[in-house]
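As you look at this complex, bear in mind that one protein chain is not there, while each of the others sits in place.
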Amino acid sequence: MSKKKQRTYQQDIVGDSINSLRKVVEPPKENGSHLMKYLLIGISAAFLFLMLALPLAVVVMNACKEGWDAYREAVMDEYTMKALQLTLLATVITVAVNTIFGLFASFLLSKFYFRGRQVLAALIDIPFSISPVIAGLVFILTFGNMGWMGDVLDKYNIKIVFAVPGVVLVTVFVTFPFVFRELFPVLNAQGKDEEEAAALMGAGGFTIFRRITLPHIKWALLYGIILCSARAMGEFGAVSVISGHLRGKTNTLPLHVEILYNEFNTTAAFAVSSILVLLAVLILVVKSLVEWKKE
Amino acid sequence: MEQQIVKVKNKKGVRVIPGFGLSMGVTLAMLSCIVLIPLASIFISVSKISLQEFVEIVTSRQVMSGYMVSFTCAFFAAIINGAFGLVLAWVLVRYDFPGKRIMDGMIELPFALPTAVAGISLTFLYSDQGWIGQLFDKAGVRIAYTRIGITIAMVFVGIPFVVRSVQPVLAKLDRQYEEAAMMLGAGRWRTFFRVVLPELFPALLAGFGLAFARGIGEYGSVVFIAGNIPYETQIAPLLIMSKLEQFKYSDATAIALVLLLVSFLLMFLINSLQIYMQRFVKN
Partner (left out) sequence: MYVEMKEICKTFDGFQASDHVSFGIEKGQMAALLGPSGSGKTTILRMLAGLDMPDSGDIMINGILVNDLPGNKRGIGFVFQNYALFRYMTVADNIAFGLEVQKKGKAEIKERVEELLELISMEDLGKRYPHQLSGGQKQRVAFARALAPRPGLLLLDEPFAAIDAKVRRELRNWLKEMIGRVGITSIFVTHDQEEAMEVANQVIIINQGKIEQIGTPKEICFHPQTEFVSDFIETDRWIV
């Protein structure tokens, strides 16, 4: 404690005895909790640095290791570009489907009471607790050669497994609850008074949704869409099972990274990874901006 | 008195807010097509396997060791995440310091970063030539291609679950409880363990459960650092993958079913415990 501070405490004792007594007693305690504060912040910072920041640094360092030309070559490669296209396609479709679902499901579960409401909410959460590999397996068992839908699909010559529709389908499955999970708590906390008031005045469902409900969830919706795109872009396990790793056809960016890595083409693998890292960081920045704006 | 009788419908069928039918229809249709019907396939496929065959598959030495690796590593990773997640949540809620916003944003990195990227990057970092792996290698500890490496990868993917579960509860926690305990003469540690921790426990448990479940199922970020040494570092999801590559669909299905049931059971247990704890805390 500095001398200056000590003097004020003593001056206070002359002034207001009870108040200053508290102050005299408190400082050592404060010092202790300051130490604790910096210790805990230090632990947190070290953990985050070791677990999260270093892996990112590894990607960037390795991607740049062989210089700009090697980087550009890896990124501009024909197969990388095709993988990027497929990744973007799958992401856009996934976000669209899951947004529609999230809007309807969160409206349903927050504004209406019906039997089995909780069961429905639990069913929606299933994809969260399932291994991505199992998610992929499930679609192979449904639409694959041996699957119970296999014959029907064969007859009409529709390919889902080891083809683009399968890749899109598992991506939708894995990220299915994301938008719903962001919207539901907000709508639930808002209650349904406003919607009831509007309904009593004779407003139709669409009007109520657009004018009353939607303004409440616009930030949560944006947030959900951002999270959902992040997960959709990076999905690996499930897509890995169902894609069949057909280069230039069913390879997404994460699968392309795996192939390059397994071919010991490390620089290229990290170069392609850096695209995904860039997208991930971009998403986190946008997300933070959204949160900041919301406040 | 003039009476106009309106046709009597099911009395409970009248709802104030319109759109129930449409919302219910869309929700159920999408849920069934994308989640429920495909998921049912796993049970259809399992029913084609005889019980004896099923038991043989899931109790084979390779599969059992796969389960062991997955469960133990995920468990330890979830414990580590519980401890550090609590510290991180505490720091983010209770303290103000420069760089806090960045720290808060970083927590979600494992959500946003593709698992395969995380996987190869962690492998590189912890292999015996990597930045961190080198240091440990000198001390004779190998991390990549051992269970330690698997656990580290699972810590990576699980950390946001714990932090994001505890954070909102801690933020809402009324500081009057702590102040009351302090006034009664309880020290800082006693106040934390007797007053704060019980309030946070349900959330902490939920975060632990989610991180545990995620660890068991995780594939992308674990498979590279695991190295897939049979009986040593083969995780259960990888076994499903390799059975599929050999077109042994029934083996893959059987292994998956056990994994599926374990994660459902886990979520159920943690949910029930949480409900029980919440009742306790409320009283």
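Worth pointing out:
Just so it is clear, A and B label the chains in written order, and each chain counts residues from 1 on its own.
In this text, a residue touches a chain if its C-beta (ideal position, glycine included) is under 8 Å from a C-beta of that chain, and two chains touch if they have at least 3 such contacts.
Worth saying up front: this structure is predicted, and the values here are computed from it rather than measured.
Checked against the hidden chain, the listed residues A:54, A:130, A:198 or A:284 yield one contact partner: A:198. Set against the missing chain, the residues A:72, A:117 or A:211 yield one that touches it, A:211. Hidden from this view is one chain, which touches chain B at 1-9, 11-12, 14, 16. Residues of chain A in contact with the chain left out of this view: 193-194, 196-204, 207, 211-212, 215-216.
Just so it is clear, only the chains that are shown with their structure count from here on.
Between the CA-based centres of chain A and chain B the separation comes to 14 Å, rounded to the whole angstrom. Interface residues of chain A, counted against chain B in their complex, comprise 32-33, 36-37, 40-41, 43-45, 47-48, 50-56, 58-59, 62, 97, 100-101, 104-105, 107-108, 111-112, 114, 120, 123-124, 126-134, 137-142, 144, 146-148, 169, 172-173, 176, 192, 195-196, 199-200, 204-206, 208-209, 227, 230-231, 233-237, 240-241, 253-255, 257-258, 261, 266, 269-270, 273, 276-277, 280-281, 283-285, 287-288, 292. By the touch criterion given at the top, residues 15-20, 22-24, 26-27, 30-31, 34-39, 41-42, 44-45, 84, 87-88, 90-92, 95, 97, 99, 101, 103-122, 124-125, 130-132, 152, 155-156, 159, 188, 210, 213, 216-220, 224, 237-238, 240-241, 244, 249, 252-253, 256, 259-260, 263-264, 267 of chain B touch chain A in their complex.
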